[in-house]
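The complex is shown incomplete by one protein chain, all other protein chains being positioned as in the whole.
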Amino acid sequence: MSSPALVVATETEPTAEDAPAGAAALRELLRKPRFVLSGVVILVIVAMAAFPRLFTSADPTACNLRYSKIGPSAAHWFGYDIQGCDYFANVIYGARPSVLVSVSVSLVGFVVACTLGMLAGYFPGFVDGLVSRTADVLFALPGIVAMIVILQAFSARSVWTIAFVIVLLGWPAGMRLMRSTVLSVRSREYVLAARVLGATAPHILRKHIFPNSVAPLLSLTTLSVGVAVGTEAALTFLGIGLQPPTISWGLQIAIAASYRDDIHLFVFPALFLTLTVMSFMMMGDTVRDALDPKLRK
Amino acid sequence: SSGSGSDDGASGGKKSVVVASKNEIPAINPAKDNSSTSIQLAWAMWAPLTDLDQKTGKLKYVVADSVTSKDARTWTIKLKPGWTFTNGEKLTAKAFVDTWNYTAYAPHGYKNNGFFSRIKGYDNLNPASGKPKKTTMSGLKVINDLTFRVTLDKAFSPYPTTLMYYGSVALAPEVLKDPDSYDHKPIGYGPYKLKSPWKAGQPVVMVRNKKYPLKGPEADQLTYRFFSNPETAYNEFLAGNVDYTIVPDTKGDTYKKDAPGKGAVSKAAVNMTYLVPPVNSAPYKDPKVRRALSLALDRKALTKLRAGSFPATSFTAPSLPGYREHTCGACTLDIAKAKQLLKQAGGFPGTLKMYYNSDDPGQRVFAEALGNMWRQSLGIKVAYVGKPAIDLSALFSKGKVDGMYLGGWGHDYPSIEDWLTPIVGSHGDVNGARYSNPALDKLIDEGNALADPAAAIKKYQAAEDLEAEQMPMIPLYHKPDAYLHAPGVEPLDSPYAGLNPVWSTVSR
Amino acid sequence: MFRYALRRLIIMVPIGIIVTFIVYAMVFALPGDPIQALSGGKPLAPSVIAAKRAYYHLDDPLFSQYLHFMGNLLQGNLGQTFDGQDIGEQLALRWPVTLQLGLTALAIQTVFGLLFGIYAGWRRDGLVDRALLGATLAVLAVPGLVVMFFAQSVFSVQLGWFPVSGSADGWPTSYLLPATVLGVLGFAGLARITRTSLAEVAGADFVRTGRAKGLSPQRILWRHVLRNALLPVITYIGLDLAGTLGGAIITEGIYNLNGIGQFMFRSIGMKEGGVVVTLSTVLLIGYMVVNLIVDLLYGLLDPRVRHV
Amino acid sequence: MTATDTVEHTAPLLEVTDLTVEFDTQGGTLRAVDEVSWALHRGKTLVVLGESGSGKSVSTQAITGILDTPPGRVRAGSALFDGQDLIAIPEKQRRRIIGSRISLVFQDALSALNPVHTVGRQIAELYQVHRGMSRKDAMRRAADMLDRVGIPTARARVRDYPHEFSGGMRQRVMIAMALALGPEVLIADEPTTALDVTVQAQILELLEEIQQDSDMGVVLITHDLGVAAEIADDLVIMYAGRVIESGPTPLVLGDPAHPYTQGLLRSMPSSEMKGLELPAIPGTPPNMLRLPTGCPFRPRCPKAIDLCATERPALRALSSGGPRKTACHLADTLDTTETPSLAGGAS
């Protein structure tokens, strides 16, 4: 054995290769067609939310009730909505609230559920009791009542307040899911190994618990992208959601649901919603697979 | 189908009719609960004092033998002999007086209480605060077994017409001892009676009342089934399990295709949907603004959103005696004129707030359509305020709605008066905008005091003309009852009172 | 473990009190006047309104209203709704309906969700997996309202396979269609979570042991892999079960089932504090018991999970 | 009867020929097993020795069809058992053999056991699936099996979960599982590493007993030369995915021909060496992704010649004859007397 005795290496070579660990994973992801495809769709949708004018020149608020519910034509690809407005423009403009609510709800909800779930699962006893029982309370509150009361408290209801309320009342489910996986991962031997190294709880949670227990929550989160759109629409119908003339896909779908006989009202926003959700789900799946070393090449 | 009431296996060849009805009710007692469903059940299980002749539209007597007065203030009501409750007790003048007193006594919390507010001594039973000292109204007096006298606070000539309202029926003496325990087993004197005590959550099944002294309806059995969703009832109708159902709003376009030849639209429209502007605040204060806002509405297009409705051109229901078309000059689309009027009034500063009931998706759509018209034709900025019904109605009744409010009204008795006093009378029950016009009040009072109905109508029409000038309310549309009915079952259709499934003709 | 369970049961009491108060306060804070709203189209006389308000203690301060309510509740008196219905009677009438509907739906949803999820996770990118993706998207995109009315008009009205609405035919006939629709609408979440959870375990070494033991892939999947993947799955089923207790508002409405969901919904609209609190309390207890059972199941399913 | 006397007329019980296994890795294709051949006879014990990472485990996994594919892939080769090629036959057919007629003991006992089932159930399952026994009977047999491998109070411990067992106990569970159905071939991958010598002796005796009773063939992977010497009839020595020496135990251990084998023997700690550096083979095992040209052992070989760098030595019999084979260019010329051998070497 030619290697020198164990002396702490002091020479400080510039090692440019100390690249962040995520970079390699990202590069690998970019090689997957599914990831790229879903990424592109998400980008388009986000662009639609940010700059609707890029996608349509029609004024979504130019309406004539006499054209109400007329179906698609060459000039009006998606036809007219109930109010007799150009539906294509409306669906495009509907992207912003839908995307904002769904993405922020999913993201923030994920972070909250993940953090609390990890804490509850990793620290049994007091912390678990506190988090879990709070979740019980929130879950038992009749959601509609809580939402009405809370949202009434906001003088101006925006996408953000709505997202806030959905997250506030929605995290218990994700939390319990995360907690369940953390409970079984926390006693694995590699966690013990990290404790022996003197790792702090945050370090263990981040490096060991999180990657090995996040998958189910991740899939719930990608699903919640779609669910949030529906919740937002439901809030609107309770009179505590977005006010007209703001439109969103959820709302369009919900209104169209009552006028079931005019299919086009329902198909187009649903199509966009489906595309968005599908992209997030496919992305979630590929990310999960990428995080699983056994599936890596 | 034989209109299979779900728990009716034995009715064999008998004629049976099943009606789909909207809301479930807490009790079968028209005095206690006056929701439209309760009143419909009262149609079957009670009989009114007076009624309208369906052919002539003239007042006729049913339980009452006569209702007479010299001064339109003191009314003597004579009952026909031979009416009995289904429990065998006789229907007497005392039963009426006792029931009315019971209902008018505030602590009982009976919803129909307000119906008796014209009777002298009502205030004693309904003090502004505290417990009432009396339990009987001084204006009610039993003369003999079949006669009683009603003294009103003020002269009121349409009084006999009001007695056709089923809220004025009598409860059996047995019931009055403890009305709550009879919530599910009412005792009436109408053409039908309950087959067996009603269980909450179940359909109400009724069979013929043998003691009914007049010619009863054709069906041997009448069932009311309750549906919280009208479209469910619609599907039940299509499946042949229900003989009557209303046409849901969302099926306005398609019901003719789904159920060809089975629709019946009433010839009578006894209701109206209208806008209530906040008349006491600027810029709505100016009648010109209100007219302009009304002129800018395309009512024809709006009725597309309300299946079976038609534009309103006057301030009352079309089926009323004394109804005139086109009394509302500002109820036809005329954008140029609207713009001009608005300009004269100095434009519309700020934002128009459009209130709507957020529990009802249809209202949201409708409110948005209204807003779009104002925005696009008059260039007014519109904001929408959606509130749950419970919230909105409270705000409205407290006079706190600072924008356009969608109101609706259907009369209790066929008189123009019932379209004036409650809506635009200074202390009207549904005058949420607190509109007050002494001239209008005066005309109503004058009409009320005239014992001759024709003369009274003249006064009321004058009041209506005043309304057309001022536009304290903006009429939008009428929506007649529209029922789908099974083949072989025809509802009674009165051009004055609308459709009545209780009195169906059954030919199958 | 028993001590753990006991502690969890005991803590339900203070939490129950907190929740009832919060809910009561929230209903109190809801805008609107229930008595006013009671009138519908016909306005009520002011004296009647005052009488009703006094009867229901609506003018008392929040706290004394709450104490009054709790006092009655502890005596087993659930009170009346504002329009005079007996709350206890209503609950007795409605619970069976909701439970029959909910549990049937849950059963269908669980069977669907597990089957789809398990096979999708076991053979990722296989036929089942793709079908699941499609089904999930469809379920997310098509509103429940549409599906339910569609099912009602096709299967009940046109084909006549099921009763159109109502619960007159009892279980299962009356509940089959609504429960199936509910189950199908709800299975996606469970399926996707099962799928990922299973995928996490599918590569474990003990799978290889199973193969070395000559076990069939089915046996490896059902006996070995599944149980290891079950923690998140039963968590989700527990959440579903708890949700079931609250009733399905739209479904109950469309299929005209007099269940808790409709009652709750209407009561919220009417600011019926008594009803909402009573139902919330039942829900809370149900939820906490379900969660406790799930937590105890963790220990049974995965012996490495220990409760302290 | 010594191994040399074995006249191999009878067909081998399990014959592996030219087995080659590859893995796809980030760095490229890794050939973990390269043309490995050996044969196992009834009632005999074949011990596979070799460098850590030389493909011992992978080769056994490949022939039993439990290799994870992908990333692994059997490139070539066959494994004949009872006239069937285990690698080529369809999975269903293989399942009837693996587990009952050929059984395996895995190297990593904890991960190999299902953490959520009791050890008893995991053993009993074999009886239920392959023998159709009732659950109760199967559990009883499982307890018997645990008892045979020396688990104290086995009847009670069948209900314990793997994580409640010590390392050695888990390993014994794996052994019990492998022996449960009385297999014809037992492939055991370092089955006794976590066992103390007394228990190890017990297990080895148990194997011997079974072998005598039922003519079971045993393939044993081990690093313990002592164990190898005591029970092996034949030895296969692997290095970098290849077999570099094979033959009857006394020959291979008594007179090793390959420099790697020689180095291995020299590395064994002994009482005389106490306190001194152990004479390890210099250098590190080769990177399997970038094997050196020619002989893979060349960079560490003290005797390498130029030929070693260019030509890969084939596994061939020594000129002196006999059943032993070696993959070294110098096998014939090396003076075996100066190299350490167990014969008369250190004692």
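A, B, C and D label the chains in the order they appear, each numbered from 1.
We adopt the following convention: a contact is a pair of C-beta atoms (placed from the backbone, for glycine too) under 8 Å apart; a residue touches a chain by one contact, two chains touch by 3 or more.
The rule is simple: contacts and distances are computed from a predicted model.
Per the UniProt record, the chain missing from the shown structure is "Dipeptide ABC transporter ATP-binding protein", taken from the list "Dipeptide ABC transporter ATP-binding protein", "Na+/H+ antiporter subunit B", "Dihydroxyacetone kinase DhaL subunit" or "Fumarate reductase subunit C".
When the missing chain is restored to the complex, the residue among D:78, D:249 or D:326 that touches it is D:249.
Touching the missing chain, out of A:107, A:168 or A:194, is residue A:194. Residues of chain D that touch the chain left out of view are 2, 23, 25-27, 49-54, 56-58, 107-111, 147, 150-153, 156-157, 159-160, 164-169, 171-172, 189-190, 193-202, 204-205, 223-227, 229-230, 249-250, 253-254, 263-265, 267-271, 273-274, 277-281, 284-285, 287, 289, 342-345, 347. If you put the missing chain back, the residues of chain A touching it would be 1, 3, 5-6, 8-15, 17-18, 21, 188-190, 192-200, 203, 207-208, 211-212, 291-294, 296.
Here is the rule we use: only the chains that are shown with their structure count from here on.
Counting C-beta pairs in contact across A-C and across C-D gives the higher total for A-C. With centres computed from Cα atoms alone, the innermost chain of the structure is C. Each chain gets a centre from the mean of its Cα atoms; for chain B and chain D, those two points are 93 Å apart. Work out the mean CA point of chain A and of chain C, and you get 23 Å between them.
One finds 56 Å separating the Cα centroids of chain C and chain D. Under the contact definition stated at the top, the residues of chain D that touch 2 or more other chains are 68, 163. Of all residues in chain B, those touching 2 or more other chains are 359, 387-388, 391, listed in ascending order. Considering their complex, residues 250, 253-254, 298, 301-302, 304-305, 357-359, 361-362, 364-365, 367-369, 371-373, 375-376, 383-388, 391 of chain B touch chain A. Chain C contributes residues 11, 15, 18-19, 22-23, 26-27, 29-31, 124, 133, 136-138, 140-143, 145-146, 149-150, 188-189, 192-193, 195-197, 199-200, 203, 231-232, 234-236, 238-239, 242, 246, 264-265, 268, 276, 279-281, 283-284, 287-288, 291, 294, 298, 302, 304-308 to its touches with chain A in the complex.
Chain A meets chain B in the complex at residues 61-66, 68, 82-83, 85, 148, 236-240, 243-245, 254-255, 258-261.
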